[in-house]
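Please see the structure below; I have some questions.
A single protein chain has been omitted from the complex, and every remaining protein chain is retained in its original position.
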Amino acid sequence: MAILRAEGITAGYDGPPVLDDVAVTAEEGKTTVILGPNGAGKSTLAKAILGLLRISSGHVHFAGQEVTGLGPHRLVRRGLGYLPQLASIFDDMSVLENLEMGGYTLRGNLRQRIARVLELFPDLAADKRKKAGELSGGQQRMLALARLLMTDPVAAILDEPTAGLSPLYAGRVWEQIGRIRGSGVGLLVVEQNASLAMEHADSVYLLAQGRNVLSGDAAEMRERAEVARILVG
Amino acid sequence: MLFFLTDLLVLGCINSIMVVGLNLQYGYSGLLNFAFYIYVAIGAYLAAVTTMGPATIPGITYALGWTLPWWAGLIIGGLVAAIFGAFVFLLTVRRLRSDYLAIVTVAVAFIMWNLIDTYQPLFDGDTGLFNVPQITGNASSTEGYSAVMLVLSAACLALFVWTSRRIFRSPFGRLLRSTREDEEVTSAFGRVTWRPQIAVFTIGSFLAGIAGGLLIFYISAWTPSAFLPLESFILLAALIVGGSGNYWGALLGAFVLIEALAEIARYVPSFGNGANVGALRAVVIGVVLILMLRYRPEGIIPERWLKWYRTRRPAPEPAGASALAGGTASDAGAPSDAGVITEDRLPAATVAEVAGVTDATAPAPGKQADAPGQVLVDIRNVAYSYGGVRAVADCSFGISRGTVTGLIGPNGAGKSTLVELLSGRLTPQSGEILLDGRSIGRQRPAGMSRLGVARTFQTARVLARLPVIENVMIAAPGQRGEGPLAALFWQRGWRDQEAALREEATELLGWLGLSSHLDSPAGSLSGGQRRLMEIARALMAHPRLLLMDEPTAGVFPETSRLIARRVREIAATGVTVLLIAHNMAFLSSVADDVVVMAEGRVLTRGPLAEVREHKDVIAAYLGAAAGESRVPRVPSAGGGE
Partner (left out) sequence: MNQLLQAVGFGLATASVVALAAVAVSLQVSVTNFFNFAFGDFMSLGAYVAWTASQAGVNFVLSVLIGGAAVGVLGVLANFLVFRPFMRRGVRPVTLLIVGVGLAFIIQNALILIWTPSPRRFSLNLGNALHIGPFLLTPGDLIMIGASAALLLLLHLMLTYTKFGKAIRATSNNIDLAQSCGIDSDRVISLTWFIAGLLTALAGVGLVLQESTLSPTTGFSELFIIFGAVILGGIGRPYGAMLGALIVGVLTEVAGAYVNAAYKTSIAFGVVILLLLFRPQGLIKARGLIR
């Protein structure tokens, strides 16, 4: 079932549009990946959906309701989480506090939820009092994912979650993404590393120069030769 | 009544001199001297103690106590203030964020004031100085003296306005304003930016000192005011409200905000108490200032209204696209960033410089024509890491003269970092870069610019408040008149140069379709137009090597085609071009060959058509992990994928 749907997204001001009538849909419990060459507009699309960028036309629907332009602060309260590409943790706060911040909008005692989340991230549990800025790059990314989980999202947008990571951690990130997906969350993942993303995706959208070019089941997209060509540019 | 008017005008002129001086520092150069008034005070004190003669009244002490003629005292006051200003500026030559610079200037001023206020032997401490002799030697009546002072201060004001104007219209003034808008771009075109800044700081302080001298000769007394910061603030407010960056704004601000307001405040009923008048005035000034900054930050008279900002020669009438040779007509109806192209080839001046052919028969020394085929740039085993992440790792390739080489690769491959290394913004941590056989790895952008390297930026950087034509003119190397003395006293040396530069810039901009924007502030250009302007600017520097970082990102396809044509024409004159691009259509029409980078290294090289089908290249773009971690984007590079 479609949990997040964006249609007709057009953005860009003083030149050719950066996004031109783009549409993507993410389903509950599935991983939808957005790929594209440099300059395709992938990150821009993610930001547009989250209301971080002004769009000139288009609509975003989440859980049946119109949420166009609301902004991450309001979206997270409705259940749409966000993992930004850069600066994705509170580096001055401890691991535990990062998780507490993730659960900011939740009512009641967070301790149980934190314990459950930490079960999925045993490395973080060992370092829970450490300052987040002192963790390694890969661990910081895992913390960012854990923080996202704390918000108890129904769906989430992840902007290049494996950027800058070693193959080992990139694999771990996708493992966690798989687990999150398994618990029923609908995921929309923008990715640069196409081959790894396609291995774990359920469906794939290929953007180029701000437009939808190809889309379909990951299985079939993996077979199509044009995908490689389009990604090179 | 006449006396009242004269008095008003004298004070108006003196205040105007102060604001004009502050305008040189803040308006032209963007240096916020928050403690400007201390320089006025210094000028006043020095003028007094060099003309008053020794202290005769018991209990009053001060330094010096000479009896020089008034004009000597006045000039000494100005000079000492100027030297002090230079000293304070040198203290802060170290890079400080602009608001911290302001804090430091206030702190220094406060210390000076504390010293003056406390240390009796200097200027009689908090009692101050009295009975400073008038310039006419106490011979005239009050009205008469007023008239004399009016003539003197008006004359000084006229002189300083002339100075301001001359500076503004000179290459020195342009350099100051360019530094104010974007210091990094200015130094990327070969300028040392702190030198003109210290010059203007000194001159501004000199004006402050003279104003102080005039003031103390007029009112014959001076006490260290507890409201020193207030006076500086009022001057600054006057400048900002009037319009910073131009002398008319300074005059308007001084006369309207300071004078008129003071007079009006006097007439407000029920505020008979003197202190209240001053307080009310300060409140009004504060409110007006904040409102102006919010709604009209350029002031009542913005810099761009100056007649100087309109090109002397009217923009050439476009003859109609079809009349031009070389197929430069754009598709009727297709959207484009460029306007009508008014020149169909590079200006003669640019080509001559670039190719090293001058009027003389022999090429100028150091500017041998770059014969095609030889290697101009040799990159050898260069590496660079940002905080533990390797952006460029053991990268090696050469670039031949007169060619256009494309640099492509997936995100994070190190392309932009490499361009930063070539332009001098970054220094290689290992390996070396040779330009024409000479190692240049350690050069900073200013040095690279002098070696003939010019660049465009990933996000176009313009000098927003300057007109487009001046944005381009600033890039020309070796301009005369960029020092204060040459600007003021040797106009003959640079007047013709200015005309020639203007001509060349106009042609370059016309060649890129921006001829109807010559006088527009560069900040009003669209993204695509800015990219075209950056190309014009880079060419104005007569480079041998042109580095372009995504020159067509965000431009209309029509403009992309224009840029491709232009780049080929540039290369045909002997310029070597290295460009980063992602758009394959653009690359195929512009690049002779293409270097593919991935994970900091060169993966392969060859004609674009071949390289695109190369299986390792495809794998790299697909992100098939090769055992090395990917890298974050170059900091301060623009957004985008």
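Brief remarks follow.
Order as written gives the chain letters A and B; numbering starts at 1 within each chain.
Basically, a contact is a pair of C-beta atoms (placed from the backbone, for glycine too) under 8 Å apart; a residue touches a chain by one contact, two chains touch by 3 or more.
Just so it is clear, the model here is predicted, and its values are computed rather than measured.
When the full complex is taken into account, the listed residue touching the unshown chain is A:P72, out of A:G29, A:P72 or A:P167.
Only one of A:P84, A:G210 or A:G233 touches the chain withheld from this view, namely A:P84. Contact with the undisplayed chain is limited, among A:T31, A:T151, A:S195 or A:N212, to A:T151. Although one chain is not displayed, its contacts with subunit A can still be listed: residues 71-73, 76-77, 81-82, 84, 87-93, 97, 100-102, 104-105, 147, 151. With the whole complex as reference, residues 30, 32, 34, 91-92, 94-100, 102-104, 106-108, 110-111, 114-115, 117-118, 226, 229-230, 233, 236-237, 240, 273, 275-276, 278-280, 282-283, 285-287, 289-290, 293-294, 297 of subunit B touch the missing chain.
The criterion applied here is as follows: only the chains that are shown with their structure count from here on.
Contact residues on subunit B toward subunit A in their complex (touch as defined above): 335, 337, 389, 408, 410-412, 526-528, 553-557, 582-584, 612, 617-619, 621-625, 627, 629-632, 639-641. Subunit A meets subunit B in the complex at residues 12, 14-16, 18, 36-43, 86, 162-167, 170, 192-197, 228-229, 231-233.
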